[in-house]
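Omission of a single protein chain aside, the complex is shown with its protein chains in their original locations.
Let's look at chain A:
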Amino acid sequence: MATFKDFRNNVKPNWCPGCGDFSVQAAIQRAAANAGLTPENLAVISGIGCSGRISGYINSYGLHGIHGRSLPIAQGVKMANKDLTVIASGGDGDGFAIGMGHTIHAMRRNIDLTYIVMDNQIYGLTKGQTSPRSAAGFKTKSTPLGSIEQTLSPMQLAVTTGATFVAQSFSTDLKDLTAIIEAGINHKGFSLINVFSPCVTYNKVNTYDWFKENLTKLSDIEGYDPSSRKIAMNTLMQHDDLVTGIIYQDKERPSYQQLVEGYSETPLSDAELRLGEEAFDQLVKEFM
């Protein structure tokens, strides 16, 4: 059995001291071990931004792609080899701005992978511009008078878009975050996990203390039922999205791969590529 240490490598992250992403990295390593994975059977596909570097900081296969495109790359990897566990990850700019189209369609499509967004409500790597997750009025280098755009709610969007696993967590709560990632990995379908991962350098509003003060754990809400889309939406609206835990899970809906006609039961990456003469001749005849 691999332990979380097996998922560590010798690369030193280039994140700022105190960045929330360190805990997300640790939680992924722990969840991978808890889920019984081995490093070579895990592929972490990440986007661009501070958090996008995470695929280089975990001892597993990993691909650090282009801005906003971790999800289509991750879906391609999973389609190629269904035996791999695929985690896609990136920041709120990556997933909810430039890559939003992919996020919505990955939720609809429901290919079995886990998408972890490190949400710091700011663009960090480009040194402090507004994000779709920034609050209205939030002052940044690109919004010196305060953001005049509405904040995006990825959790409400996910629930209404047909996502089958929607969860939110906070980077300091390592135990809860690890458990949620493990549940996401074990979920048969697409899982979206939004993690509040504060930027200690550029976001002086949504700080660790701010989240501690404002977040409500769903486990503290009596009788919360994550199988109900209606309860999920009501709860998100009541709490202005500031909840942690598994918000919604549909355990019944089959994954994309279970629904694809004729999809190979063994990994496609193992398949013999040649069609064979007989099959080829048949295909040729169809054009005669």
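By our rule, a residue touches a chain if its C-beta (ideal position, glycine included) is under 8 Å from a C-beta of that chain, and two chains touch if they have at least 3 such contacts; residues count from 1.
Here is the rule we go by: contacts and distances are computed from a predicted model.
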Candidate names "2-oxoglutarate ferredoxin oxidoreductase subunit alpha", "Ferritin-like domain-containing protein", "Cytochrome c oxidase subunit 1" or "ABC transporter ATP-binding protein"; UniProt protein name, chain not shown: "2-oxoglutarate ferredoxin oxidoreductase subunit alpha"
Identified contact with the non-displayed chain, of A:Cys16, A:Ala35 or A:Ala80: A:Ala80
Chain A residues touching the omitted chain (full complex): 9-11, 38-41, 43, 45, 55-56, 59-66, 69, 71-81, 83-84, 101-102, 104-105, 109, 260-271, 273-275, 277, 280-281, 283-284, 287-288
